[in-house]
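Heads up, the thing below is written out as structure tokens.
Excluded from the complex is one protein chain; the other protein chains are retained at their positions.
Note that the chains take the letters A, B and C in the order they are written out, and that residue 1 is the start of every chain.
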Amino acid sequence: MAYDLLKGKRGIIFGALDSNSIAWKTAERVHEEGGKFVLTNAPIAMRMGQIKELAEKTGSEIIPADATSEEDLGNLVSESVKILGGKLDFVLHSIGMSVNVRKGRAYTDQNYDFSHKGWDISALSFHRVMQTLFKADAMNEWGSIVALTYMAAQRTFPDYNDMADNKAYLESVARSFGYFFGKEKKVRVNTISQSPTPTTAGQGVKGFDGFISYADKMSPLGNATALECADYTVTLFSDLTKKVTMQNLFHDGGFSNTGVSKEVMDHFVE
Amino acid sequence: MAYDLLKGKRGIIFGALDSNSIAWKTAERVHEEGGKFVLTNAPIAMRMGQIKELAEKTGSEIIPADATSEEDLGNLVSESVKILGGKLDFVLHSIGMSVNVRKGRAYTDQNYDFSHKGWDISALSFHRVMQTLFKADAMNEWGSIVALTYMAAQRTFPDYNDMADNKAYLESVARSFGYFFGKEKKVRVNTISQSPTPTTAGQGVKGFDGFISYADKMSPLGNATALECADYTVTLFSDLTKKVTMQNLFHDGGFSNTGVSKEVMDHFVE
Amino acid sequence: MAYDLLKGKRGIIFGALDSNSIAWKTAERVHEEGGKFVLTNAPIAMRMGQIKELAEKTGSEIIPADATSEEDLGNLVSESVKILGGKLDFVLHSIGMSVNVRKGRAYTDQNYDFSHKGWDISALSFHRVMQTLFKADAMNEWGSIVALTYMAAQRTFPDYNDMADNKAYLESVARSFGYFFGKEKKVRVNTISQSPTPTTAGQGVKGFDGFISYADKMSPLGNATALECADYTVTLFSDLTKKVTMQNLFHDGGFSNTGVSKEVMDHFVE
Partner (left out) sequence: MAYDLLKGKRGIIFGALDSNSIAWKTAERVHEEGGKFVLTNAPIAMRMGQIKELAEKTGSEIIPADATSEEDLGNLVSESVKILGGKLDFVLHSIGMSVNVRKGRAYTDQNYDFSHKGWDISALSFHRVMQTLFKADAMNEWGSIVALTYMAAQRTFPDYNDMADNKAYLESVARSFGYFFGKEKKVRVNTISQSPTPTTAGQGVKGFDGFISYADKMSPLGNATALECADYTVTLFSDLTKKVTMQNLFHDGGFSNTGVSKEVMDHFVE
């Protein structure tokens, strides 16, 4: 079902890897709601075949950009404005990768070169994207910027490793930059803290299937899916949420405020 | 602008006093979005002339109900289901009143009969409403219940008096009942923590105008208006936010996560 | 081990029921640290034989007081000041009881007379105690008031029932009254959010043993004991924490900031 919530709006969507990814679903939903956008991803992460399919389906262009490169981001933003025919109304940041996780380093045995690289890609990239948009004055008033995050930023999930700290930094950037983007450009900035989602990226995390099942049992409404996250993101891009800013919004079926569920307790009681 | 976001949905709206009130604006916006509803208010607070105007404009019926009376609430719910032709999809709770504030009692000099009465009306009423809906099995799956609250539940605003504590209780009820309503009926429950709003009710609070101006200067996007709150509520009633539950959602132009703004600091620097 | 941390300090300790209770352990530890105090409890809850033993051991007097009676509290405070020979430096509020829990009412099937009574005893009593102290000007500057609470105020534990909402109210009272007590009397007010503790009171809650075991497995340092809570309370009564106020302090071995532990996850992974 579509409502024309984003009719006439323009934006950039980072991180659509394949049809499991939240950014992919968001691109589809934004398209259904009447929004136009440029798709982007790191050249190295891009599976050209798949993303082309999405681009065709949604009538979008693809501009590869390394989110750790100011030059790439500058080009992405100026090209997007040109292609879409005006300033931007929405941006989705869905980028994250821990080298320590990929290389199998425990949280208590980090390689700090890996930590630097993971933080640069997963957290500082969000600042880079916003600084590029801000300096280029590329956002329309009442535009909306959203980044995806996870509750490990607030509470420890042992296998989430240094991504927890990266997400805490990312959420702080949303608040800090949200202040300036709000005051000076009337643009809002928020993060969505999503249920664990069986994306291709998430599958790198150890014990992920068991964890998804646990989270589902803890959440009174069950885990939120990638499609539901896309729906929620649409509301945050729409004109109906203009005064929501600098927030971290849990989209998790109630997990975040559940101390324990009956289903989980059943495992601990005879 | 309307999007048909609530087409075919049925609900109850508590607390539309006059055209300044958030519930009034919400009723208008829900109507524009295609929702049908019953309006209700305490018999004692009802200004029949005004609310009739809203009822006519939105094609709604009015059922007076004292939110501290289980009998009134039971009648309200069963009548609403009859009138609207089916189970409910949304409920707005916008009820609050502190007898201590009205009678000019300082927070350090409370009359505890007043405290009981204010808590019963402002906080426990939310539980009563939900228990009535729950027992009558009157909510459709994926329905949405929203109550309005204020950030005094987290941080002290000296003139907000015992309403701070009542709102803390109300927000806790949203989490507690949200757990059971989620697990057993797939219904979500949230609170919106709104900017100070120049409603008729808000005007009872001492120094309210100065406070509204202060909040506006602190908020990077300025205070959220009653109409903007109505818009936000519409998104929470829609099918696009199905997995958001047990949350307290700040709708305040960024006030809640601003430590201090430049505009406020300017008052403290020579 | 004792450090004379409370030498010369005077206070009131509410809620020492038997040797399992946190208030009992706190009384013993405060005594060891050189503090003098009056013991009090509701006449109805008092097991005279046991509390007399504690009174003798710690050289304390006992003044029964119903914490829902302003008259009783007024008498308690004025008598305590007389007996102890001066204004007070510390107060422990350890009072809580849910009639709904005792009577076996589900959270979705509350009796609202029970709700009123439980809230009055468990939550509003903390305001009453502080208002009595405040009006009598019975606290010394840099005095410290502590109430015990539980994390159900933030997240839902289904069996904790309406005590969750009562504790949310109590924690709000700590902030609200802490503001005024700080500004006007330089007195600090905090709550300690303690691990589930096998006290006689706690045992009323359904499935409590299983829950204690679950909490222990979730907490990196294990559950905090009643004696450890007494130790922590001593630091909050001491002169070393003068600027800590209006806080809710988790004393729980890390439970509150653990999303999941390996030990708990092991139950969900084959």
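Note that a contact is a pair of C-beta atoms (placed from the backbone, for glycine too) under 8 Å apart; a residue touches a chain by one contact, two chains touch by 3 or more.
Please read these numbers as outputs of a predicted model, since none were measured by experiment.
The missing chain lies against chain A, touching residues 70, 107-110, 112, 115-116, 119-120, 123-124, 127-128, 131, 134-135, 153-156, 158, 162, 164-169, 171-173, 175-180, 184, 246.
One chain is missing from the display, and on chain C it is touched by residues 1, 3-5, 175, 178-183, 186, 188, 195, 219-225, 228, 231-232, 234-235, 238-247, 249-254, 256-258, 261-262. Touch with the hidden chain on the side of chain B covers residues 151-152, 154-158, 160, 207, 210-211, 213-214, 217, 256-262, 264-265, 267-270.
The rule we apply is simple: only the chains that are shown with their structure count from here on.
The most centrally placed chain, judged by C-alpha centroids, is B. Between the Cα centres of chain A and chain C there is a gap of 42 Å. Along chain A, residues 256-258, 261-262 each make contact with two or more other chains.
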